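Here the complex is missing one protein chain, while the rest keep their positions.
For chain A:
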Amino acid sequence: MKLLTHNMLTSHVKGVTKGYPLLIKATEVKVNEVEFNPQFVSRMIPKLEWSALVQAAEELGHRQDLPGELVADYETNEEFLKKVHRILLEVEVLEGCLQCPESGREFPISRGIPNMLLNEDEA
């Protein structure tokens, strides 16, 4: 699971209103090399929930010097885009779980795949 995906995921346990962002408890993280496409990264940024991304990066210990707020004129800031590219597309959680911040319910991540299925009573 890449952090781009994590940024979109939310807890959907019945009754939960503050299910986003999910907390990440990772036991295995991998960093891949992905081709850097500045325009693609640039287009992704407005779709993101920035603070959730920073929090996730922090939880994984991969925040490095990612700023707490979006920088202005990021479209032309190649260095910044590279940092975003790395954290969104290159860092991958292979094993661990995602935890609902409100209910504490844990969704396992196995072989890079989050299993978000709910039980009968949670749906």
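In this text, a contact is a pair of C-beta atoms (placed from the backbone, for glycine too) under 8 Å apart; a residue touches a chain by one contact, two chains touch by 3 or more; residues count from 1.
Here is the rule we go by: contacts and distances are computed from a predicted model.
**Q** The chain that is not shown, which UniProt protein name from "GABA(C) receptor", "tRNA (carboxymethyluridine(34)-5-O)-methyltransferase", "Transcription initiation factor TFIID subunit 5" or "Histidine-containing phosphotransfer protein" does it carry?
**A** UniProt lists the chain that is not shown as "tRNA (carboxymethyluridine(34)-5-O)-methyltransferase".
**Q** Considering the complete complex, identify which of A:27, A:51 or A:115 is in touch with the unshown chain.
**A** A:115
**Q** Among A:5, A:27 or A:51, which one touches the chain that has been omitted from the display?
**A** That would be A:5, which touches the missing chain.
**Q** Since one chain has been left out of the picture, which residues of chain A touch it in the full complex?
**A** The list for chain A reads 1-2, 4-5, 8-12, 20, 39-40, 43-44, 47, 110-118, 120, 123.
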